[in-house]
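For this view, one protein chain was removed and the others were kept in their places.
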Amino acid sequence: MAIKTQPVTVNLGPQHPSTHGVFRLRVMFDGEEIVDVEPVFGYLHRGSEKLAEERTYTQIVTLTDRMDYVSPMLNNQAYMLAVEKLAGIEPTQRGVWLRMIAAELQRIASHLVATGFLLQDLGALGTPLIYAMRERENILDLFEMLCGARITNSYLRPGGVFMDAPTGFWLALDRELVDIVNTLDELEEYLSGNEIVFSRTKGTAVLAPELLINASITGPMLRASGVDWDLRHRNPYDYYDRIEFKRILHTASDNYARYWVRVQEARESVNIIRQCVAQIEPGPVRPSFDDVPRLIRPPKGDAYVAIEGSKGELGFYLVSDGGIAPYRMHVRAPSLINLTLLRDMLIGGLFGDLFVSFGSVDLNMGEVDR
Amino acid sequence: MTTPWSGAALAEAIEAFAPGSTDKSHGGDVWLKPEAAFMVCEGLKSRPEFKFDLLSSVTAVDYIDHFEVVYHLTSLPKNASAVLKIRVGLGRTDAVVPSVVPIWRGADYQEREVWDLMGVRFKGHPNHKRIMLWEGFPGHPLRKDYVTYDQSIVASLAPDDGAYAAGSETAVELGTAGSQPAPGAGAEA
Partner (left out) sequence: MDPAFLDNSLWRNIYCNLAGDSAGCAAREYSAGMLPTGMEWLAFALAAAAIIGLFVNGVLGGVIVLIWGERRLFGRFQTRTGPNRWGPFGLLTPVADAIKTMFKEDVVPKDADRILFNLAPVMIAAPALLVFSVIPFGVGTYVADLNVGVLFIMAVTSLTTLAVLTAAWSSGNRIAILSAFRSVALLISYEIPMALALVGVIMLAGSMSLGQIIGAQSIPFILVQPLAVFVFFIAAMAEMARAPFDLTEAESELAAGYLNDYASMKFGIFFLAEFMAEISTSAIITVLFLSGWRGWEPVPSHLWFGAKLILVLFVIIWFRMTLPRLRIDQVLKLAWKGLFELTLINIIVTAVLIAIWPEPTTTRLWIMAAVNWPVAIISIWAVSKLLGTSGYDDTEPDSDAPVYPVATEQIPGSAVHISGVTGPDTQARISSPANSHIEQGGN
């Protein structure tokens, strides 16, 4: 005899421990099985794009810090590249190297957060999360040496960075790079040796590469499906064309693959930073105020620049009307766009996998809602 | 290196399979006619010379007298990029463009965001609802003529009328008398 069951609609969020911010999912369950999902956004919408229209180009850096608040350096980098393209500013060599080092450190930090929180979503009571966050703290200490701030860095300026790294930074960076590898080894031991992690993540939320591309999903999620697409390699910005690095690919395209790709990419970022440190030379970290004034007035026009952010293609579209503030700023937010396939990932799965799949997207609500 | 299509070349290539669908081209941009946009996008995705399979970004700009919807396309097989623009809502009329969600699912949330914040309607969108703000929110905030809620409240209060102005006067008087102006003192007055 078939039992007649009635689906139940549950609101997960906006206040929920695993929504990575303020986010609501209206989920319809049939028992434990997910029948329907409707994401509800906007709880953290601060109108950054509108605010940017009232601020000068240099002031907007502070807004970008607050978008994806686990990778502000990458946001700074994407924004500054857009400003430089729009205004035709030539960055200084040392400034570019410094911001590449900062960006790669930030990528490691962001991937550590993603990995730690994925394990947290899997139900590990904080231990792996704290191991990951402890290493992120050390990276934030490096940022503190660079610019005095840990999260809201605002380190980058048009044409370079705010100030040169202090002398102690290089030694601390060397030590930290060793520590990062050790932490990643630790995390990977936990990941590959743990039957529960493996059985929970393998074969869940599998997405075909064609579907991912059609849904504009980029970054580690796309590379976990075997598509060799990394903007650092395909469209090298800054000095990424002078760096040799491996592209991390996995063909399974499930939660495990996404997780694995992130850990390996963090490893590869260490390699990139080492190459940056080997190639950096003394010099000014940003153009003089004669070349790039405090108030930039880019010529009329628009510019779109995308970088490989920690979550995917992070793009800034700037429109200038010749004034000191952008006429319009738009952020191509990978966190929001990577959620496009949320329904495909979740429907038909079990409740237990809901937040694991959700966490494997690696999203940040500050960037989703902006 | 991703090769950007120049506007002129792209317009020419589009005209080759969809005559009369482009408005003009300049720099790296091609302006499409709204009514032909869907057909052109379909061709850009499927035709072997373009293969624009990744829709990077959809956004819109308010140019006061019209809106401009901007599409940034990327082709993975060719490692090329292109910029499409559509002018709609001339004279601030109702701005409608065809939705490209049937072609690129990645446009789903982005078009909803454009509708929510800029007020450009996407015809044929499967779930044409606001995304960041709630249904019933007055206006579309990214428009240049949008008046924020607090501004509209202040504007609605005449300087010599209502508790707002009277309250501030009372507070000043209390302050000059040497006592601490209590919060809400104006309301009592």
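As written, the chains take the letters A and B, and residue 1 is the first residue of each chain.
Everything that follows uses one rule, which is that contacts are C-beta pairs under 8 Å (C-beta built on N, C-alpha and C of every residue); 3 or more make two chains touch, one makes a residue touch a chain.
Quantities reported herein were computed from a predicted structural model and do not represent experimental measurements.
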Item to check | Touching partners, among the displayed chains, of the absent chain | outcome: A, B
Checklist entry - If the hidden chain were put back, which of A:143, A:237 or A:317 would touch it? => result A:237
Item to check | Option from B:13, B:76 or B:117 whose C-beta touches the chain left out | outcome: B:76
Checklist entry - Out of A:226, A:322 or A:348, which touches the unshown chain? => result A:226
Item to check | Touching residues (missing chain, whole complex) on subunit B | outcome: 1, 75-80
Item to check | Residues belonging to subunit A that touch the chain removed from view | outcome: 8-10, 12, 16-18, 29, 31-32, 81, 84-85, 88-91, 93, 119-127, 130-131, 134, 192, 194-200, 202, 209-210, 213, 225-229, 233-234, 236-252, 256-257, 260, 264, 268, 279, 305, 350-355
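Going forward, only the chains that are shown with their structure count from here on.
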Checklist outcome for this item: Taking each chain's mean CA coordinate, subunit A and subunit B are separated, in whole Å, by 24
Item to check | subunit B residues touching subunit A - in the complex, by the definition given at the top | outcome: 1-2, 27, 53-57, 59, 61-62, 70, 72, 76, 79, 83, 104-110, 113, 117, 131-134, 141-142
Checklist outcome for this item: The residues of subunit A that touch subunit B in their complex are 41-42, 45, 47, 49-50, 211, 213-218, 227, 229, 234-236, 301-302, 304, 306, 313, 315, 317, 319, 327-328, 330, 332, 336-337, 339-341, 369
